[in-house]
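Here the complex is missing a single protein chain, while all its other protein chains stay put.
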Amino acid sequence: MPSTLLKLSCPDRVGLLAKIANFVAGHGGNLQEVHQFTDPAEGWFFARLAIQTSTLQQNLEGLRATFAPLALELGADWSIRPIDSRPRVILMVSKLGHCLTDLLWRWRSGELTFDIPCVISNHESLRAFVEREGIPFHYIPVSDETKAAAFKKMDAIWAESRADLVVLARYMQVVPQDLCIKWPNQIMNIHHSFLPSFVGANPYQRAHQRGVKLIGATCHYATACLDEGPIIEQEVTRVEHFHSEADLLRLGRDCERLALARGLRYHLTERVLVRGNRTIVFRD
Amino acid sequence: MPSTLLKLSCPDRVGLLAKIANFVAGHGGNLQEVHQFTDPAEGWFFARLAIQTSTLQQNLEGLRATFAPLALELGADWSIRPIDSRPRVILMVSKLGHCLTDLLWRWRSGELTFDIPCVISNHESLRAFVEREGIPFHYIPVSDETKAAAFKKMDAIWAESRADLVVLARYMQVVPQDLCIKWPNQIMNIHHSFLPSFVGANPYQRAHQRGVKLIGATCHYATACLDEGPIIEQEVTRVEHFHSEADLLRLGRDCERLALARGLRYHLTERVLVRGNRTIVFRD
Amino acid sequence: MPSTLLKLSCPDRVGLLAKIANFVAGHGGNLQEVHQFTDPAEGWFFARLAIQTSTLQQNLEGLRATFAPLALELGADWSIRPIDSRPRVILMVSKLGHCLTDLLWRWRSGELTFDIPCVISNHESLRAFVEREGIPFHYIPVSDETKAAAFKKMDAIWAESRADLVVLARYMQVVPQDLCIKWPNQIMNIHHSFLPSFVGANPYQRAHQRGVKLIGATCHYATACLDEGPIIEQEVTRVEHFHSEADLLRLGRDCERLALARGLRYHLTERVLVRGNRTIVFRD
Partner (left out) sequence: MPSTLLKLSCPDRVGLLAKIANFVAGHGGNLQEVHQFTDPAEGWFFARLAIQTSTLQQNLEGLRATFAPLALELGADWSIRPIDSRPRVILMVSKLGHCLTDLLWRWRSGELTFDIPCVISNHESLRAFVEREGIPFHYIPVSDETKAAAFKKMDAIWAESRADLVVLARYMQVVPQDLCIKWPNQIMNIHHSFLPSFVGANPYQRAHQRGVKLIGATCHYATACLDEGPIIEQEVTRVEHFHSEADLLRLGRDCERLALARGLRYHLTERVLVRGNRTIVFRD
């Protein structure tokens, strides 16, 4: 039973859910799943409704056209899309392939529904691995001198590819602030620590030095402030005194894979809403 | 901002949420939190709405009276109550006091909102511990010969106390089937294994013999079939080869405390709905 | 600093560790890591010693030859091998490729150290996926009529390949009892439930019906009794009422991958000792 997803956020007021539910019912829509959250501090309303597509008396454009005036009245950010539409996701990698391998498996098997216009890397090492999947691979080296030009080129590829999302799947270059601003909540990063611990470089090394008993990974949207963007998902695992820094890297990989895969899943299924620097995540 | 809680379940149909949301909005009610689930296999609708009490234009009786016809039309099981009303919960214990201690702390500190008409035990050992809290303590010994009479007496105390819930906080006697049937979803048990593993007696001993790498605890409603009632919450912890059976008991206590405290919290805040042998738990 | 691994188990007695440590020190061996466990109920001693190879004054054969008389005196099961020797591991799969993909990544990247003589499957679907890694793929269909012959053929391949271990990486056929007996603690299975819950077929379906709040996976050695062999590792994840059976399959895949990868790691690094139906696992 395929769904049509209605996602919105707007200032809270009495009767809001009734208005939206009435809209859906007025088009014959059967609700399969409703998530709602009201932030009392912000006075803000967030919702995600999954409507059984086959019960709707209008097509997608019709639905959007009739919802637009209501959304305007509510002052809402909103979107309506079928769950089986395929967002276009560009994967960015450096040399480490564990997250890439994991995402490619979930993509190929159909566990996650999206298209991959291309993979971009600042190294050649994963080319063969990507191309054997039938995915275009762009090698764009980045050095201090070429950084500005390189990211300008990437921005162009993102735009030409009509990317809905860019995933930094252990891409070890910092995306320039202007690109983060230009693509808000459209650049997803996996950071290899449980933020806000160990912002920046070499988090496993610093975790080992600090002697923590837990390490982790954080999936977040990239913003102009490094590692400070809205957190979508985190995962941790226990470590002990006998784990070397190399062990932390190894154990951390499993955290990274899981946190990124779950974060991506939530994003692709319209389960993530952002308000300021916090996310509302209607988990599944 | 105290809430009024509306909980209901009924056959699913188009426009259901709209009807309910319209009802709330029609009384001026501001929705603070909405949880909804539709079970597609059963065609059944479940919801819990937290309404800001101060915005309601009617008192509790008025609200219930006006909701009753709608509920009848929908064929719904339902309840409306203020979140700060205090359910009456009888605690049943044997000799082990860890769950009791935990619940008493959460009760005394106000973390959980409920009243304790009395504690009932088949041993005297926890009397002083209970009475110093100002709670009546009933000692009702249970032997093979006295079992029927003893539980008849307990049933009477439950009824006289107008108990909303009976919590078996490591009470080591099996409640007779007729009482389980008479008090449906009103007897909460904590079983010391992650069910359905190790149904029945001595689960830690059997877990040790089986060499499992995880042990746990299960909070569930007692039904006529031992340890097979609807599961509300489960908790697990890792164990290793060096853990003796005594270690499993020790580690398991922390699982038991947590699973029972969470299960009770969900129950007290109207977050648990039961359908057949499964629970819908709108966790917080 | 490569290690030489000494693993042994024997009846406990006073002075046992002193004898073994003296043996190592007598050959100049620097101990990098010592794990020891005494089972008081069984009166049995288990140990794993990692010795810095470069400090040993004898080569591997010499070491083994001089240890043999001591081991005989102690009545010990034992092995000595360099950590960087590559055990030969045959992977068995059916149609589901998630565990296979995961293990191949860990193998290719060097996270796990082993050789793969071949992959065997009762379906053709994963052939291309395996062969592009340069690994031989054997298709051996299994039906009720051909089962005996098919497993005879597999046994022959295992033997010819001089397999140290056979991994059932979501291989959906039950290995015959005689093969389990012939290859003791050399057939590793991943079962898709947290055993002993849901032994046998369709564990996710039964977990969904039972309404558990946790699902999991169990890595164990296959024995003549289905799903009752010694447990090496288990992993669990939380589920809620809104998770369909398909969701459990999806969430369970991540448990299966992790439990199998960790179990295999422990086995390959001589961290698993078996006594009766229980494992001693010196985790890292």
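Labels A, B and C are assigned to the chains in the order they are written; within every chain, residues are numbered from 1.
Rule of thumb we're sticking to: a residue touches a chain if its C-beta (ideal position, glycine included) is under 8 Å from a C-beta of that chain, and two chains touch if they have at least 3 such contacts.
Note that the coordinates shown come from a computational prediction; the quantities given were computed from them, not determined experimentally.
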- Message: For the chain left out of this view, which of B:85, B:101 or B:277 touches it?
- Response: B:101
- Hidden partner chain, touching residue among C:34, C:140, C:157 or C:172: C:34
- Task: Would you indicate which residue among A:99, A:212 or A:260 is in contact with the undisplayed chain?
- Result: A:212
- Which residue numbers on subunit B touch the omitted chain? 33, 97-98, 101-102, 105, 109, 111, 132, 242-243, 247, 250, 253-254, 258, 261, 284
- Item | Sites on subunit C contacted by the missing partner chain, in the whole complex | 1, 12, 14-18, 21-22, 24-25, 28-34, 36-38, 40, 55
- Item | subunit A residues touching the omitted chain (full complex) | 37, 39-40, 194-198, 210-214, 216, 230-234, 236, 240-242, 244, 277-281, 283
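Keep in mind that, in the parts below, only the chains that are shown with their structure count from here on.
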- Item | Most heavily contacting chain pair (counted by C-beta pairs in contact) | B-C
- Item | For subunit A paired with subunit C, centre-to-centre distance based on mean C-alpha positions, whole Å | 36
- Message: Can you list every residue of subunit C that touches 2 or more other chains, as numbers and ranges?
- Response: 242
